[in-house]
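Only one protein chain is missing from this complex, and each of the others stays in its spot.
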Amino acid sequence: MVSLADFGPEVRAEVKQVREVVASLHEQLVKWNLVVWTAGNVSQRLRTADLMVIKPSGLRYEFLTPSSMVVCDLDGNVVDGSESPSSDTASHAYIYRHMPDVYGVVHTHSTYATAWAATGREIPCGLTMMGDEFGGPVPVGPFRLIGSEAIGRGVVETLERSEVSCGADAESWSFTVGRDAEAAVKAAAMTEEVAHTMWAASQLGDIIPIAQEDIDKLNDRYQNVYGQH
Amino acid sequence: MVSLADFGPEVRAEVKQVREVVASLHEQLVKWNLVVWTAGNVSQRLRTADLMVIKPSGLRYEFLTPSSMVVCDLDGNVVDGSESPSSDTASHAYIYRHMPDVYGVVHTHSTYATAWAATGREIPCGLTMMGDEFGGPVPVGPFRLIGSEAIGRGVVETLERSEVSCGADAESWSFTVGRDAEAAVKAAAMTEEVAHTMWAASQLGDIIPIAQEDIDKLNDRYQNVYGQH
Amino acid sequence: MVSLADFGPEVRAEVKQVREVVASLHEQLVKWNLVVWTAGNVSQRLRTADLMVIKPSGLRYEFLTPSSMVVCDLDGNVVDGSESPSSDTASHAYIYRHMPDVYGVVHTHSTYATAWAATGREIPCGLTMMGDEFGGPVPVGPFRLIGSEAIGRGVVETLERSEVSCGADAESWSFTVGRDAEAAVKAAAMTEEVAHTMWAASQLGDIIPIAQEDIDKLNDRYQNVYGQH
Partner (left out) sequence: MVSLADFGPEVRAEVKQVREVVASLHEQLVKWNLVVWTAGNVSQRLRTADLMVIKPSGLRYEFLTPSSMVVCDLDGNVVDGSESPSSDTASHAYIYRHMPDVYGVVHTHSTYATAWAATGREIPCGLTMMGDEFGGPVPVGPFRLIGSEAIGRGVVETLERSEVSCGADAESWSFTVGRDAEAAVKAAAMTEEVAHTMWAASQLGDIIPIAQEDIDKLNDRYQNVYGQH
């Protein structure tokens, strides 16, 4: 079995730094009301080796520390850590293996994103910040049982079909991806915010759609021009 | 009248530890928005004696300390403590006497769980995390007046009829049970979260039900396989 | 003009203590999401003189201190304080002059209580904790312009007509009263909570009413038996 000692100092240094980043980003899940109790998890893929750092299973958020984060390979095998990794580890690993630009994955059950998913509806694109961040509606993926890589496969299929840069939403869960864990957490926070706003708008009346050419302009500016997003 | 001095050092040590646990779990009720003002209460049954530790009546959450927690026997008589026990004590005691696997009970009036109850509707099972945690819809129990064990009797009947592992909800109150107080508080937080999500989904359109065989698989994995839930 | 120096040491001691109580209770308005920015105010009547202590006008909550609280007589004239009193002072004073058992008054624009009021609907009594605290539906008073005692007159008429022990709600504002300021703040928090829950229930379907004789039993137990409410 592979252990962290089999890797060089550059990898071990990145592991240390990414453990701090991933532990700290879990606080943002609580801050922006994306999770309850132990639900939800964040991971980040390393740049220096085919490894990822992910939340341990079942620990309450106030007890998460950098050293409790688990290091796994991209098949989901534990490489370092005293806790068991999240039960969504196989799905995170599947996403990293199949989406080479993705270095951050976040899974939540945030309230309004999940409400749309539970009715099988995509979230319509009626907000400029959806054009900015997602480039279109937030799609709904298929129902899949937890515990294997099946959910990860559903996320990859859904994101590729929709050609959205990040932000997936399938029945009763929400997955977002990004170029690092912070970008994926931001996408998760934005997904819940637009899910809430579009939900509230849907109770008032018809949502005014944004023309696709305007969505494309918004997304292009935000993803390519806007320096520090 | 029985007092704590009639019990041995092992029991007195467990009382001290459980008072800390129960006091601290009340902070979680506030953190996850399950209570307002002095509403809501948590108790835990001891392992070393037929006693339970419960919140005092009418104290504001910021004034709760381990030493203000009240020790009662399983008929609800006070054994130790300078405050009066919660006015729901008889119902907690009834549950412990009739559900021998239960060592934690939580009562709240959390907003969305109570909203479902006030219309007499069970909360439908349209979320994987409901399958995980509850193994089916969250049932609604009968209306009962407070101040005797009648509410506790309603909870026991409702949970046994539904064969759910935890999570009961009857008109204008929510009771959850678990293998300790932390598990029951977790169930209370999950009950409110799924009540909120299913409520929001119900405003969008039809909720897609999860097939019972999938619910059974989710619940079995979560309750039996998932190590640290 | 009367000043605090015209009163004896017992009154000045009560003023000092009530200023601390009233300042500190404003934090509870923020904690339970009852106010935004500078909206909302709390007052308490003294036991030792015909005076009241009330929030200054227009100060942000983080800048409130005991010494910034304003002392007025029961006609709303300032007796001590360097700030102007709340623009609702005349209405608080009117309530104290006409309801001799009332020693605490709270005014908020809390979201869901105000939503019911804006449609002219009373909040139906479908929750045991409404029976406990209010003894019936939360009534809606008449529309009145701010700046005179007109709103206070509307509150007194509404509470007397409904025979509820506390908790009034009229178009676009919420007033609650109690035997001290803390009881009135508690009533304000409970009003918003039941307004939110009954609102959510109304979106699901018909609310199951509680029989009036059960409401009466709940209210009697809570107001007369329950020791520390």
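Letters are used for the chains, namely A, B and C, taken in the order the chains are written, and counting of residues starts over at 1 for each.
Note that a residue touches a chain if its C-beta (ideal position, glycine included) is under 8 Å from a C-beta of that chain, and two chains touch if they have at least 3 such contacts.
Predicted model, so just to flag it, every value in this text is computed and none were measured.
Shown chains touched by the missing chain in the whole complex: A, C. When you scan C:L4, C:V21 or C:A39 for touch with the missing chain, the hit is C:A39. The chain that is not drawn here is touched, among residues C:R12, C:K31, C:H109 or C:K217, by C:H109. Where chain C meets the omitted chain, the residues involved are 36-39, 56-59, 83-84, 87, 109, 111-112, 114-116, 118-121, 143, 145-147, 171-173, 199, 202-203.
For chain A, the residues in touch with the chain missing from this view are 32, 126-129, 132, 186, 189-190, 192-193, 196-198, 200-201, 203-208, 210, 214, 217-218, 221, 225-229.
In this text, only the chains that are shown with their structure count from here on.
Chain-to-chain contact here is organised linearly: an open path runs through the chains from one end to the other. Chain B maps onto chain C through a rotation of 90°, based on Cα atoms and reported in steps of 5.
Distance between chain centres (mean CA atoms), chain A to chain B: 32 Å. In chain B, the residues that touch at least two other chains are 203.
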